[in-house]
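Structure first, then comments.
As you look at this complex, bear in mind that one protein chain is not there, while each of the others sits in place.
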Amino acid sequence: MEQYIPIAIMILIGVVAGVVFANINRFLGPHKPTEEKLSTYESGMEPVRTARERFSVKFYLVAMLFIVFDIEIVFLYPWAVVFRQLAPAGIIGMIVFLVILVIGLIYEWRKGGMDWR
Amino acid sequence: MIAEQLLFAFLAACAVTTAVLMVFQRNPVTSAISLIGNFFCLAALYLLLEAQLLAVLEIAVYAGAIMVLVVFVIMLLNVGDEVSLSFRPNLRMIAGGVLMVAFLLELLYLFTMAPGAGSIVVAAMRPSGLGTVESMGHALYSGFLFPLQITGLLLLIAVVGAVILAKRRLS
Partner (left out) sequence: MNLPITWNDVLALGPIAVVFGGTLLLVVLESIVRKASPLMFWVTVGVLAVAAGCALATIGVAGTAFGGTVLTGGYASYFALVFSAGALLVTLLSPAYLLKRATAFTEYYILLLAAVTGMMVMAASNDLVVFFLGLETMSVAFYVLAGFTRQSVTSNESAMKYFLLGAFATGFLLYGMALVYGTLGSTSIAMLRSSAAAHAGEPLFLVGLGLLLVGFVFKVAAVPFHMWVPDVYEGAPTMVSGLMSTGGKSAAFAAFLLVFGADVLQSAAPIREVMAVLAALSMIVGNILAISQTSVKRMLAYSSVAHAGYILTGVIAANADGANGVMFYLLAYTLMNVGAFGVLSILETASVENVRIDDLAGLSRTRPWLAGLMALFMFSLTGIPPFAGFFGKYYVFTGAIGAGYTWLAIVGVIMSVVSAYYYLRLVVVMYFQEGSPDQVGTATGIGLASLVLPAIALLALGLLPSTIVNLTMQCF
């Protein structure tokens, strides 16, 4: 338990800093609002629209591929911690695992999974 | 020990609250944010259970990657103005609800009162330090090497499947 106290303190500092910085201008800065001042400047575009627009399914593909390679990292992490103590099979196993995923990467690349078209 | 119990109670309350909020929020994005809160609570609970790696992964994979997917899907679905579904409980819903409550009670009984209820913790926690990154690394890269490769194949198939289903025109 004790070893997590620094982490807890760090999280606390993070939260406090975030809240403080987000609100500090309210107390320090001058506060004279007009309607024009409050609206967002967007080069003459209508600044406020509904965010609920139809997004392309391409975003989904990007997210999906991100997750796959994120999970690859998950497996690399414990391996990186212990690989000095592993038998050769452990090293070769990771190489095979990476080769499998690199094949996936090549496939995706060749099929244009990374092109925005 | 008392501090740990208190911490557990606090985190568990947070986890349940965020989970309930996630289901009952009307705005899907707020709902997603509640889900992130839930993931953080779970990560802290995993730490209490000495499952350190799991705690890290909960943040890295769920609060990171899975959330990205959730938010993208919310955007894709183009949830327009709320469609209020008329809620008329039919026989199927009632049966489902009854079964759910029965299952919940059954689990409560199992984990608290049933004979052998205490053994679950004992049996699963036998080797100490089971949840550390080191011990998971040793297990994954020796005894569980075969499942690891199958996981690789599973991820590969996920890539292929995502490209087929989501890429509009294949070159």
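Going by the order they are written in, the chains are A and B; count residues from 1 in each one.
Definition applied: a contact is a pair of C-beta atoms (placed from the backbone, for glycine too) under 8 Å apart; a residue touches a chain by one contact, two chains touch by 3 or more.
The shown structure was predicted, so the numbers you read here are calculated from the model rather than taken from an experiment.
The hidden chain makes contact, of the residues B:Val20, B:Ile94 or B:Ile150, with B:Ile150.
Considering A:Ala17, A:Ala80 or A:Ile106, the position touching the chain not shown turns out to be A:Ile106 (whole complex).
The missing chain lies against chain A, touching residues 87, 89, 93, 100, 103-104, 106-107, 109-111.
Residues of chain B that touch the chain left out of the display are 106-107, 109-111, 114-117, 119-120, 123-124, 126, 138-139, 142-147, 149-151, 153-154, 156-158, 160-161, 163-165, 170.
Everything that follows uses one rule, which is that only the chains that are shown with their structure count from here on.
Centroid to centroid, with C-alpha atoms defining each point, chain A and chain B lie 19 Å apart. Listed in rising order, the residues of chain B touching chain A in the complex are 3-4, 47, 53, 56-57, 60-61, 64-66, 68-69, 72-73, 75-76, 78-80, 133-134, 136-138, 140-142, 145, 148-149, 151-153, 155-156, 158-160, 162-163, 166-168, 170-171. Note for the complex: chain A touches chain B at residues 1, 4, 52-55, 57-68, 70-75, 77-79, 81-83, 85-87, 89-90, 93-94, 96-97, 100-101, 103-105, 107-108, 111-113.
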